[in-house]
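For this view, one protein chain was removed and the others were kept in their places.
Each chain gets a letter, A, B and C, in the order it is written, and its residues are counted from 1.
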């Protein structure tokens, strides 16, 4: 797809069919709305912090919808849209940012690791998990997401290497949004592209327009299929842009030009996909199309409203719960501390 | 050079002249003898441990002789031959293995960092040092040596990346001796070669016959010249083989075949270079050649004898010295401990 | 305190061209806490700059720079994000001088915003001092006031030892008026922040302010607490604390870190040994719970506050009663 949503001629990857294109757009619309809602909540102080991914919806949605039923997602703090698309309860997605607890969801339930803050550290978890699944005879692949900045960490390197040597089915989706907080890509790497890093591990590297959900979907699907078939892991670099600040407490005017933001806004993934959908009649004739698009909007509104409602109440936090899951059983030391804490709170 | 020491036709690198070839051979002869001597001392219990590099002399000598007068060497535990070639006092080279102290030499004096045991960790030191030298207006490049196994560490990755982004003149010499203790290369990487890793950092990668001292010298010289000229750092992979055990306490029969050792012994770097020297009359006519080669052997014997002699005596170790260089000044806590130790020793 | 640190960096860089400042986001952004604000503009991108995002590489390159005569001041963006550099810190930064018999000094300052109290999500509020203070060769210092922040950072940069400079991030915004530049006591010396007779509160970093509040409250209740601010945690000169406790006979050590194996254990052990015959009550420790740092909405339960400090003071056996230790006061309250 070009930047106006025209389908470009040829590609070696299979383009998603109409149903898939619709899914992708629907998920992006919901994701965008979710990002906006969460950012608003952060501004209102109802979330401690929120790292918005507005502008990156195509990369996240395209990556996640390519996953199969048994597959796992290993997301970062930036990937709320990926989580929601993957089926994680939107409110549970926000628990971390609300500050009620760390991971708000049961990773096993959603086949989704906790949102990861220490950069690049969960990539090796994905490698280990798929190794374990293979040993248990299960056909499980994983999508491990990281940012452009995170690729500089030693942990990224080690995960790539373990995956390649063990030939585990992991696709490393690098969302290159051009910035690591305030640090631009050229201060991060001198490589021609981040996808080139794959060469040094003997794996495949793909460079894809990360604002084209169809392209991301096609490439990640292809990479996952190859990985599953024993073709080894891959790096998929999705070129995209973080339109919002790093988090609500960031000050992007200190490090980047408005012009750059404008350049990327003009390549907005939702606008482009909507244009393609309209042009190609993906959702039917004009009337059907507009109706369907409106339905997506409505659904997104519903998601946002539900999030607002469910976050409106006050949290029930149980101090004693701090001690419950440090170890499988609460050891004597923590039992004493718990007692003291509870007693202390009773006094005051 | 082929495995019989025939000069092969063409190369884009400048071949070393006769004087350089002689230097290379001489250093290899001394290095080989040094390795043998140190191994013997280890067997006799006069060294706590010794990691021999027999078989790898060409890689170390070729790399080190390519360095300029201002340049720094960042070696590992495996690189005694590199140190001795670089001019470090042979006995000071052995201090670490003798167990008298950690680094036996003053790094500033020899422009040579301490021998490094935590794998890949000194590569970033080389990057920082050359960065600092540039800031101070000095033309200093560095050769950072690491093994094939060490390339798997996150620290290798970070060092490569920092060097490439900062464009510092560091040549990373990877001595691929096919084994990381008992772990073979295929369990370490799935890359076509370790030199391919350079691609992911936007730097140059060279793959060289590490048992051909002339080739290593030519390639490292070229890479250093380019790096110095602002062309950026490079990875030079020198393909070689560790003929001896990992250290004197290793048990290589547990993990590798004698046939493999034989294969590499047949490609011995000294034999090859001697053949070339003889064939090409590098050291003059036949008589001159044999005289010169004998002189190298004699010099090597002298080095070995000096090492033996100087290590024959007992060490003077001062317990109080343990406390002297922990901080710039000895803090009260350590003054007390020193006093106690000295008093305690006096009592017994 | 942020402004004082900023000024210290600026003055140090202005005085010594060998000072370089780098890390993640310390350039144009001025650091996520703005401690390096304006420095890259003032000193140029060769001296104050953003590095690739890799903490081990940051410390490793700083070591190399220091080997060639620079005085790097590097920032670890948050406490927990210094862990990737742990090997470089423990196996190289701390040991280089010793390994080389003094030939190679490493005047590197590693700035680490540490501790909690700012509502940070996981991995943003660790108190990691005990990992560093158990590592010989490192100087570990932490200022408790803006004046100390300025003075100690200047000293740290001038110091030929590697310094882990722990900045109590919740105090970045504390606005005590100080005229800068200012020089306070040498950093290796602990100081009495408030004199008192009945018991000694031993604190550092973020807890200095809290302990002073506690002492003020106690004073109203008629109890005179001495507050000692340790400042340099390692190597530690215990003379100020032991002198104080020998006088007061009672001590409470307070820190944010989890109590078990925390720095307070060293203080309590050492005071217990050196002031044994002067102690009227066991040395008590008040600190974080022995659990992973809690989420923002529960961190107040973890962090020592005035109440918990005073509750510990109350338990210092004022009546000389015999406490049945079996059911006695626990540790970590």
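Here, contacts are C-beta pairs under 8 Å (C-beta built on N, C-alpha and C of every residue); 3 or more make two chains touch, one makes a residue touch a chain.
All values reported here derive from a predicted model rather than from experimental measurement.
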If you put the missing chain back into the full complex, which of the shown chains would it touch? A, B, C
Would you mind spotting which of C:7, C:47, C:71 or C:95 touches the chain that isn't drawn? C:95
With the full complex in mind, choose from B:150, B:165 or B:277 the residue touching the hidden chain. B:150
Touch as defined at the start, partner being the missing chain; which of A:79, A:155, A:209 or A:237 qualifies? A:155
On chain A, what residues meet the omitted chain? 101-103, 106-109, 113-114, 118, 121-133, 135-136, 140, 154-155, 157-159, 161-162, 165, 321, 324-328, 331-334
Applying the definition given at the start, please give the residues of chain B touching the unseen chain. 48-49, 77, 96-102, 117-119, 149-150, 152-155, 180-183, 187-189, 251, 254-255, 315, 317, 319, 322-323, 326, 333-334, 336-337, 339-341, 344, 348
For chain C, residues touching the missing partner are 56, 80, 83-84, 86-87, 90-91, 94-95, 98-99, 122-123, 130-131, 133-134, 136-137, 234-236, 242, 246, 257-258, 260-266, 268-270, 272-279, 281-285, 290-292, 322-323, 325, 328-329, 331
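Methods note: only the chains that are shown with their structure count from here on.
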Please report how many Å separate the Cα centroid of chain A from that of chain C, as a whole number. 36
So, what's the distance in Å between the C-alpha centres of chain B and chain A? 45
Expected list for chain A, residues touching two or more other chains, is 152-155, 187-189
Per-residue multi-chain contacts in chain C, two or more chains: 51-52, 54, 56-57, 84
